[in-house]
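A single protein chain has been omitted; all remaining protein chains appear in their positions.
Lettered A, B and C in written order, each chain numbered from 1.
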Amino acid sequence: MTTEYYLHVSCPDASGLIATVTGAVAEAGANILDLRQHTAVDIDTFFLNALFEKPDADESFETTFSNIFSLLATRKNMEWSLEPKARKQRVALLVSKTSHCLYELLIKHRDGELDCEFPVIVSNHPDLAGVAAQFGVPFETVDTSKGKAEYEADLESILARRGIDLVVLARYMQVLSPEFTDRWAGRVINIHHGFLPAFKGAKPYHQAWRKGVKMIGATAHFVNEDLDQGPIISQDVIRVSDGSSIAELIRLGKDVERKVLLDALSLYLSRSVFVRDGRTFVLR
Amino acid sequence: MTTEYYLHVSCPDASGLIATVTGAVAEAGANILDLRQHTAVDIDTFFLNALFEKPDADESFETTFSNIFSLLATRKNMEWSLEPKARKQRVALLVSKTSHCLYELLIKHRDGELDCEFPVIVSNHPDLAGVAAQFGVPFETVDTSKGKAEYEADLESILARRGIDLVVLARYMQVLSPEFTDRWAGRVINIHHGFLPAFKGAKPYHQAWRKGVKMIGATAHFVNEDLDQGPIISQDVIRVSDGSSIAELIRLGKDVERKVLLDALSLYLSRSVFVRDGRTFVLR
Amino acid sequence: MTTEYYLHVSCPDASGLIATVTGAVAEAGANILDLRQHTAVDIDTFFLNALFEKPDADESFETTFSNIFSLLATRKNMEWSLEPKARKQRVALLVSKTSHCLYELLIKHRDGELDCEFPVIVSNHPDLAGVAAQFGVPFETVDTSKGKAEYEADLESILARRGIDLVVLARYMQVLSPEFTDRWAGRVINIHHGFLPAFKGAKPYHQAWRKGVKMIGATAHFVNEDLDQGPIISQDVIRVSDGSSIAELIRLGKDVERKVLLDALSLYLSRSVFVRDGRTFVLR
Partner (left out) sequence: MTTEYYLHVSCPDASGLIATVTGAVAEAGANILDLRQHTAVDIDTFFLNALFEKPDADESFETTFSNIFSLLATRKNMEWSLEPKARKQRVALLVSKTSHCLYELLIKHRDGELDCEFPVIVSNHPDLAGVAAQFGVPFETVDTSKGKAEYEADLESILARRGIDLVVLARYMQVLSPEFTDRWAGRVINIHHGFLPAFKGAKPYHQAWRKGVKMIGATAHFVNEDLDQGPIISQDVIRVSDGSSIAELIRLGKDVERKVLLDALSLYLSRSVFVRDGRTFVLR
């Protein structure tokens, strides 16, 4: 049996890092299948993402690999992680009333294009229960009228009960508390319907229309305590005519939103996203 | 002899405006060749841009047309203008040290794709005199070390002497005074190397890199007293890799900047740009 | 009560056509709400698409309008049509086993973005019955093993029974006979998963990969007797990496296909598509 692993490395730039890392993988008896790397010269940082396979990986392999890599990591000041590709992330989808992002993720998942599990859809409204049912995903509601602390405790308990690794806000219209986003740092992805950092906050399409921008966009980002300011994972835009009303911008924007959120989730699942110095570095 | 005119109309929306305007043109004995219109439902405003031809237009035609249209304008609360297509705008190009926008405008002009005249290139540095000479355009320098009031007086005197209608800041690295931008309101176009309203001010590519945006852009806009906040005429973006350094963003951005500035100037020259409520409405 | 109508006009180019048409609409007591026009100078042809409203339109209005327009049409050699906006087109969706185009049309329809009815989904396979059920649309199967003539007779009978105006082939993997496409000329839209006219016929993504093209696309077109050669309504492309396998091209192409097919149907429904000289002229 061959096992596939994702290896994720970042460290201060230095000569020969690619050879060093690939050498260590070879030393562990594994074969690199795919390797992507960037050097961010502006902050002298090296990023590497590799997919490798280990033939006949037994229980001891991860330990062996860790031993080899820990030495290297200390010497090179590396952050690194290793994950078996086969272990599927368990992703909770949080939604409110708008269905386009939810449909997109469910349809792509059904088509086998998202390598994760969706154990639950959580909402502060009952409206999308029917969509969840169409795709056979459990649907749970939370009551935000209880006050933030209590409702977020309910949310946490759902996430714990379902064994959730990652939370995706698929047009979820509630601001999460700093306590929540701290606990889930790097594990909550939101879709913002504006081309951040422009048009933060509410009603971004209204803001965009008033400003007369010629392209509208959407941004998927990690959520942190600063509203709409977390590290950006994926973005896209479309050109709009000045004849478009705000209502048309909202309609047109939906296709960008669902595309960008899907892209961000795919990138996260393939371990392609690094966060450093308050921004992401995505290795496509 | 047939004369062609641009007609530019905006007014509060009402039923039957297209028929009313086209009827008035017909009443004046002219034929509409091209008509574009938008209704901005969010501010209940109607915009119309027509190109028409008048066979055997003698001196009295513009008077006749004005008489017909003035009545209409009063009744419908219209802003309107009429301009013979043959009258070429005289455009001053202001530059500093960077040549890519200047080259683009000069090359497209030589190819017959910009329906205007370039009577002068003005700069606060001597560096681009050679490019001006390549294309046979007079080159004059201004001395910004004199202090803003005196140097802008020199600039105004050049513009007056050259009979300039429109000023294009083709990567001109000086902030114009509110007095200047007031006097030239709606007649100064700037290219900003950021996707406004994000990344106002200096070093937009540095800002974009730090924020980790996935697309960089450029914005051509009318200049007003608020730095980088005038009405947007044209914008475009390109996708960039997170492996791009700031230096690469700057290099990649140059092609977007020159494209957007050229587009904005072309739209201005074809009278396709309306300004209303602090933004533009462009009829493509 | 106010009634809205689409007016569709094409004719040999001449001076003053816009004024003539808008004048005739005014004469009929109606107000133009939206007007788009092109002149195709290469074939000297004028196209106009208008949306107008008629206050208090009684039964006699269409007759009155026809009388006015018929005279004009004879004089100017016009083709024209008039349709009440409120009359919804009845559209049959034909599918095989692939669901992405079907989902897109059903979701957008549910969201109120497609101004038509879907009275039936017809398929040569049972696979997508579940999707039809999710959205409450009747699903009927046809048996292609009967031989083309008999099976197409069954298909025609379904279309007749359901009162179908337009047929959309949403990844329907059967070639229709010339007899069928003749009878339904201008009323069958297909999505082809290639950037036509390149890559006609089967397995366009395989063809594209072998050729090493750097962008893949999709094309929605009217179906005629020449396979994949009918007039093109909408197209789009995406950039692909040379690292993409054929399987990845197929996956990536799905988003382009569904987008292009949706766009073509929307354009058809808003009467924006003219066919002349073997190609379309779309007035956006």
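Convention: contacts are C-beta pairs under 8 Å (C-beta built on N, C-alpha and C of every residue); 3 or more make two chains touch, one makes a residue touch a chain.
Keep in mind it's a predicted model, so treat the numbers as computed, not measured.
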(Q) For the chain not shown, which residue from C:Arg75, C:Arg161 or C:Lys214 touches it across the whole complex? (A) C:Lys214
Q.
For the chain not shown, which residue from A:Leu35, A:Ala73 or A:Met173 touches it across the whole complex?
A. A:Leu35
**Q.** Contacts of chain C with the absent chain, listed as residue ranges
**A.** 38-42, 195-199, 209-215, 217, 231-232, 234-237, 241-243, 245-246, 277-284
Q. Since one chain has been left out of the picture, which residues of chain A touch it in the full complex?
A. 15-16, 18-19, 22-23, 25-26, 31-35, 37, 39, 53
Q | Touch residues of chain B, complete complex, unshown partner | A | 99-100, 103, 107, 111, 113, 134, 251, 255, 259
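In the analysis below, only the chains that are shown with their structure count from here on.
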Q: Between chain B and chain C, two touching copies, which fits better, same or different residues at the interface, with half of the numbers shared as the threshold?
A: same
(Q) For chain A, give me the residues that contact two or more of the other chains. (A) none
